[in-house]
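Handing you this structure, nothing more for now.
One protein chain omitted, others in place.
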Amino acid sequence: MKSPIRVGILGLGRIGKMHTRNLLTMKEFEVVCGADPFLTPETERELLELGVPQCTKDPADIFDDPSIDAVVICSVTETHSDFIIRATKAGKDIFCEKPIDHDVGRIVDALRAVQQAGVILQVGFMHRFDRHHGALQKKIADGTIGDVEVLKITSRDPAPPSMEYIRTSGGIYVDFMIHDFDMARFLTGSEVAEVFATGTSVCDPEIAQNGDVGSGHAVLRFENGAIGILETSRRSSFGHDQRIEALGSKGCVMDDNEYENNVRFFTHDGYHGAKVPYHFPERYKEAYFVELRDFAQAVNQRTAPPVTGFDGLQAVLIAEAAARSAKSGRLEPVERMEI
Amino acid sequence: MKSPIRVGILGLGRIGKMHTRNLLTMKEFEVVCGADPFLTPETERELLELGVPQCTKDPADIFDDPSIDAVVICSVTETHSDFIIRATKAGKDIFCEKPIDHDVGRIVDALRAVQQAGVILQVGFMHRFDRHHGALQKKIADGTIGDVEVLKITSRDPAPPSMEYIRTSGGIYVDFMIHDFDMARFLTGSEVAEVFATGTSVCDPEIAQNGDVGSGHAVLRFENGAIGILETSRRSSFGHDQRIEALGSKGCVMDDNEYENNVRFFTHDGYHGAKVPYHFPERYKEAYFVELRDFAQAVNQRTAPPVTGFDGLQAVLIAEAAARSAKSGRLEPVERMEI
Amino acid sequence: MKSPIRVGILGLGRIGKMHTRNLLTMKEFEVVCGADPFLTPETERELLELGVPQCTKDPADIFDDPSIDAVVICSVTETHSDFIIRATKAGKDIFCEKPIDHDVGRIVDALRAVQQAGVILQVGFMHRFDRHHGALQKKIADGTIGDVEVLKITSRDPAPPSMEYIRTSGGIYVDFMIHDFDMARFLTGSEVAEVFATGTSVCDPEIAQNGDVGSGHAVLRFENGAIGILETSRRSSFGHDQRIEALGSKGCVMDDNEYENNVRFFTHDGYHGAKVPYHFPERYKEAYFVELRDFAQAVNQRTAPPVTGFDGLQAVLIAEAAARSAKSGRLEPVERMEI
Partner (left out) sequence: MKSPIRVGILGLGRIGKMHTRNLLTMKEFEVVCGADPFLTPETERELLELGVPQCTKDPADIFDDPSIDAVVICSVTETHSDFIIRATKAGKDIFCEKPIDHDVGRIVDALRAVQQAGVILQVGFMHRFDRHHGALQKKIADGTIGDVEVLKITSRDPAPPSMEYIRTSGGIYVDFMIHDFDMARFLTGSEVAEVFATGTSVCDPEIAQNGDVGSGHAVLRFENGAIGILETSRRSSFGHDQRIEALGSKGCVMDDNEYENNVRFFTHDGYHGAKVPYHFPERYKEAYFVELRDFAQAVNQRTAPPVTGFDGLQAVLIAEAAARSAKSGRLEPVERMEI
């Protein structure tokens, strides 16, 4: 077996800690160092106890350590492009959380640096690695449903994040629906030509006061003629609602949510079943492992990762077109960019 | 189209009225007369309003009317055999509610009379005509599941009948489980060789005080080597629970209950679905029509009915063996009788 | 009981015959006459055999017959407004198939005539009377799901109609999605303010050659702030796909399709379940009865029918806005009209 990939983790917030915990249990990786400019003594102690040998406030400690093979970027979005470029200069492979950046120009610069350095860059669209979505994707990819005509994605969070998060998120299209834009491309195998988007904050008026919408809806026109219909909400009181449906020429494939168990209780007023997972850490728990396992494989075998920088760029371009459409009230073309 | 079959109805209790209402809407039949020795003015008025032209307290008014083609026997069980014999003497075809009789000797006499007279006799095992059970039966009959190895039937009523009914019912095996004994033969296409049965009245101790059990359970050994497992209860608080499952060499087929609708409501504590039908009149509503339609076809075409007198006899013989087993605590052979 | 409502049927095509068959079995109605300018001897014989006492080529035979209480309009859409007006002049109550008309001006004229004459007009949106959709509607109406935030309707036919039908249908929005526009208003209890619509004919390019699209998709913005997302297709190879979902502040309610039975077969490659109903006559079989029963009640009690002319007008206004949007590529306001 290959020796483990030595990784440094950039950003030790919620998502950074989650990836760290996963990396620590995977034999494919060795966690060398975690960096976060806002590192607190509490976080440092917590990570040490988990088994992270070293924590630092200075990312340079990671970039400058020649023993580190790869970085996992979990810091705030504004820092991603810069960290990617610094990683390419240090010759390190990169796993980067979504979105790559809110600014398309910076994304392009980062991707070009990746290309020139020949390092691996994988973007953290973990929805692709869910076993339900994956089984659905196989039914499309192997031709079972024929040509895809309509793709529908439902994606709802149980409760809105903090208003502080909302204010700096970049908006629902690039922060939240970006997963769905990526899945739309992944599942249809086609690029998106045009987008209509609209939103509302009926689920939480405070979101509107903070300049965003709580529910985002998009109609996509794919280059291959298919239609995508995406519906998302920041507030679905019954849990993390994640369902996909594809209508094809030969039939229709749907996945249902997961349930905590398969027990049903029947009584005089009907039957009662289990909850769906509360939020993405529960629903995509396994997927977060699988994406890292596949990243390890790409790194070890020097092959294209399952989610590329190009994928990361396209999702942002669709999100930008969606944001424009939500303002203009009309179908907007998705910008075409090569890198 | 053939002219309608002119029928007389014997017994105008709950089940007699139900069949009457169905017969009145079917173009295959013309209801001529209803007879019940306990006919009340209220019932008579009710039936006249429904469209029954004549009611009587004397069954002879039906047997002696040469314009009547067929009788539908819905009277108390003790009268069935006698009515069957009187119908054969009058040359009338017969639809008879289950069970044919509690006494095997009288059943045999009645079936011999039917044979000699060459009239049609169909027994009212309406479970066979349910669309779910019927679809399951097709999967068995067409070989989809291979050889049947285990057949399981769940059959539960929402609430016990009156204790007066319990006292004269003949016991759970012949009154209630007889449907399941018939389905077991129908679905496996094999006769039952041996039965083990046991029961309990934990669901309603008053039933025990009236000499019966509230829940009956039976293990059948079929002549072809398959096993049957039947579970019934007089009290299932969530409705009329009717499910069948067959394990075969190539797979397993199951039917679920019906539900009042297919709506599910998802909330923070899980999901909630609709009720199952409350009792047999709701669940087997359509089946009650289908059995009569098939009876009409047998009468018109002079072909064997879908449920014969032999079927009616076998179900009683299994019920008798079950009742013996429940007393002896051991596997009991099912008596073999020819007619 | 009231004496039956004496009805004349205008239009004896597929839908006219279906309503006729239903009316003939309902004790609330007495079918007096059927009229169709293209009446063939075959259709006449067929209807006579079913029990329609008289057929004619001249609708005047119905309008001029003072013994006829009500008309059921099943003729081609262009004739609806005229027939409604003629019925009002004859003082007859009216059940009219959808859409009332393709021309809003003519609809308004017809509705005003109805108002002035004080007759009952019910429009044939039978989706409202489906037991699944109805149970879902109750969950909304009784507050179970809280305020509706998103309403989603999936409505797909198994196969496109003839191209001749397509050419004269008025287009997918007014011919097909009109049911969904009506359901959207019915379920949310709110009017639609704006519509975005788009379509494609990837499911059947011949439809495009005939000036229409095979799949229509619409995003509705309701006056109360909710969002509607409608997705339809003329071709869904697995049957008549009819599902509705409403996300509310307290939870989410969904209905699934019906299935021909509840049997599942489990084998080494997974499980297999039953078909959904092939098309609307199978799925909405019961609903077609219920709408007529409710029409009878409105007629007998002189109360507002469950689907009014105003409802019929609104659905057309939304359809018109959708058709405009499909051309303009932008959100279009729905015209507000009073009658």
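A few points about this structure:
Here the chain labels run A, B and C in written order, and each chain numbers its own residues starting at 1.
The definition used in the following text is that a contact is a pair of C-beta atoms (placed from the backbone, for glycine too) under 8 Å apart; a residue touches a chain by one contact, two chains touch by 3 or more.
Nothing here was measured: the structure is a model prediction, and the numbers come from that model.
Contact with the undisplayed chain is limited, among C:238, C:289 or C:310, to C:238.
Note that of A:258, A:291, A:311 or A:332, the residue touching the chain absent from this view is A:258. Which of A:47, A:68, A:100 or A:145 touches the hidden chain is settled by the complete complex: it is A:145. If you put the missing chain back, the residues of subunit C touching it would be 237-239, 241, 259, 264, 266-276. Although one chain is not shown, part of subunit A still touches it, namely residues 25, 131-132, 134-136, 139, 144-145, 250-258, 260-268, 274. Residues of subunit B in touch with the missing chain: 147, 149-150, 152, 154, 156, 196, 198, 200, 202-203, 215, 217, 219, 221, 225-227, 229, 231, 233, 235-238, 241, 247, 249-252, 328-331.
The rule we apply is simple: only the chains that are shown with their structure count from here on.
Centroid to centroid, with C-alpha atoms defining each point, subunit A and subunit B lie 59 Å apart.
Rounded to whole angstrom units, the spacing between the C-alpha centres of subunit B and subunit C is 41.
Centroid to centroid, with C-alpha atoms defining each point, subunit A and subunit C lie 42 Å apart. In subunit B, the residues that touch at least two other chains are 264, 266-268, 274.
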